[in-house]
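A protein chain is absent from this complex, but the other protein chains hold their places.
Letters are used for the chains, namely A and B, taken in the order the chains are written, and counting of residues starts over at 1 for each.
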Amino acid sequence: MSSCAPNDAQFRIQNPMAEFLRMERMPHIWCPGCGIGSVVTSMAEAIKNGGHDMDKIAVVSGIGCTGRVAGYVKFDSFHTTHGRAIPFATGLKLANPELKVIVFSGDGDLFSIGGNHFIHAARRNMDLLVICVNNFTYGMTGGQMTPTTPTTANASTTPYGNYEYPFSLPFLADAAGATYVARWTSLNARNITDSISEALNRKGFSFIEVITPCTTLYQRRNRLGDGIDAMQYYHDDADIQHGADTRTVDIGFQGKLKTGKFVDRQKPTYLDAVNTHYANVIGDDYQLYGKTPPEKQAEEEAKRAAAAAAEQADGLEAEYIDEPAECGGDDA
Amino acid sequence: MPARNTVAADPKGVDSGAHFMDGDHALAEGALAAGCRFFAGYPITPSTETAERFAERCPAVGGLFIQMEDEIASATALIGGAWGGQKVMTVTSGPGFSLMMETIGLAATTETPLVIADVQRGGPSTGLPTLTAQQDMMQARWGSHGDYRIIALVPDSPQECFDLAIEAFNLSEIYRVPVFIMTDETVGHMHEKVVIPEAEEIRVVERNWYQGPKGEYRPYRFTGRDVAPMVKAGDGHRFHITGLTHDERGYPALTAEQNDKVVRHLIEKIDSNAESIIRVEEDGIEGADVVVLSYGITSRIAIRAVQEARQAGLKVGVLRLITVWPFCEKKIRELAGKVKAIVVPEINYGQMVLEVERCAAGQCKVVSVNHCGGAVHDPEVILAAIQEAAK
Partner (left out) sequence: MFFGKLKKAHGKVIINPNWCKGCGYCVKYCPTDVLEMSKGYNAKGYHPPQVKAAADCRDCKFCELICPEFAIYVTSDKEEEQASASA
């Protein structure tokens, strides 16, 4: 059996990503070897594996190369202003609590202009999954220094090397109150997928940092070679240390990269806290969007029962496989 | 714009009866009556009472209040909240209004209905935090970058804070546009009788929900007259919203032609419906030599001056703007041809007067009566201006 190149139209339909991407917008704008696309695939894979209702997933991005993710994924998706993906996502989640809201954005967006929103959403344990593509630079605007650029690294605004001290994102997230914190490199596609799966199955503020090559700017400006060289660096210098103390996971220029799941703890989410608190102090008069706590509880119970029933039904049909798409293009 | 049906207000949010309350509290009551169930805010004098009132009232009304980390977050959470399906509001004052400006542009271009009240105080900068002003009138109109339109209303009493809050929500739904309530410290903190009608007497415009099949939803139509219906996240339409210049699907379309289409639509959907949006109050305009044009708290002060001038035998009319944006251009053009002068007192160094001058286009005198905030006008100063103008 050899490879088979279907025509473009077929490829768009038959690609397993077709469910998750606005295929009519492909190919995307990202540079060769840019890691953002891989992380998007991991997210899609995690959503697929988790059997989540895709109509209830919303993706919110800020501005930047990574910010373009919202425009490519086939969910309810929002491309907002620079730095404001988290407050947007907060409004979205609180207005419609049944949504699973994923914030997908860049290091500059989330931690420079949006840094304040990040720490407050983490503090509140807002039920959001924040995925940060950390490429150590402002990609979209041409490779300037960000709050994660390692000291001594070259950026267009630190042409003689960076003299600032970067944030260590897992440490920041942990300190601010995030209840799930993980870091991977974009080479760890399976781990990223697993982490996103895990985060989607829990409640609370989850943060996943993915160290990712910006081939065109960061790699080139620092004479670090191309995407393959970045992957080689990740391969050689990343070390999985689950549960590592987040105070120890900072990143020096081309230094060791500690990866893994660092934090996983339980705490009521913002909305849980709101609901519990008001149910206590106001009692059955308390309601959110027209529903009192007993009504909401009944609703959730019914939803769980329906899900369990559906799972059973799924089990019965496990042998059934969808009519597969056929590959009928020319051989390359 | 096709006329939109109204429904009776949800009685849960309506605290019917006669109350004695200040303008800030009345704003919160108006929002609740209009069906607003999501409020994100950041404290700032002299607006905070609105947030406090909402926070106090919402648990039993079925709403949610969140105190955000700043005004940028508050305004942005509103856009998220609106696309999450709620009617949304925040309240602020000058410094916070400035912080919201970028987000207001996002709301304008994404055609997101939301309501922001600016309880104005003296500026610039931290200025006079506890004292009144009307210095954000042009900022309301032009504050965000790029070309767009918004609607802005100005209440002159606590009762009107309540009434205009409902109107603001209704307009924001009809035109899918940010609507501002440009009140001020004096009205915000002034206690007066506020009558909240029975729920069935309050007419509320519901969101125009898209009814068509999934997969075919288009968040925009660039007709310049009407707006597309809305959906909310979670209903399976898998729609996309961006602040980039976009096509009907909401997808980025980064060409000059498309930007022209979008921007012209944003402008024309308001301009072409201006006559049905604009509300003014007039008194004694027919046959007047001088008309005093004012808005908000200043119009209540101006009344004193007008009364005295009339007693002195001058023919003085009153034009009170309730809608400041869009501006009542047609009215001013007509008026300017008939009167000697239009006197414009406002608590700033000449903002709305620029519009009056533009529309009067030299047909009559336009007299600015300004000061930069901290108090309302002395009616004698307005009277003197009327007398001078009548000469």
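The rule is simple: contacts are C-beta pairs under 8 Å (C-beta built on N, C-alpha and C of every residue); 3 or more make two chains touch, one makes a residue touch a chain.
All of these numbers come straight from a predicted model, not from anything done at the bench.
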Displayed chains contacting the withheld chain: A
Selected residue (touches chain absent from view) among A:Ala189, A:Ile240 or A:Ile282: A:Ala189
Of A:Gly35, A:Gly91, A:Pro147 or A:Gly204, the one touching the omitted chain in the full complex: A:Gly35
Interface residues of chain A (partner: the chain not displayed): 1-6, 8, 11, 14-17, 21, 26-28, 30-38, 40-42, 45, 186-187, 189-190, 193, 215, 226-228, 231, 321, 323-327, 332
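Note that only the chains that are shown with their structure count from here on.
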Rounded Å distance, chain A centre to chain B centre (Cα mean): 38
Residues of chain A that touch chain B when the two form their complex: 22, 25, 54-56, 58, 60, 63, 70-71, 74-81, 84, 86-96, 98-99, 116-117, 120, 274, 278, 282, 285-291
Chain B residues touching chain A - in the complex, by the definition given at the top: 12, 37-38, 40, 59-64, 66, 68-70, 72-74, 76-86, 88, 102-103, 106, 232-244, 251-252
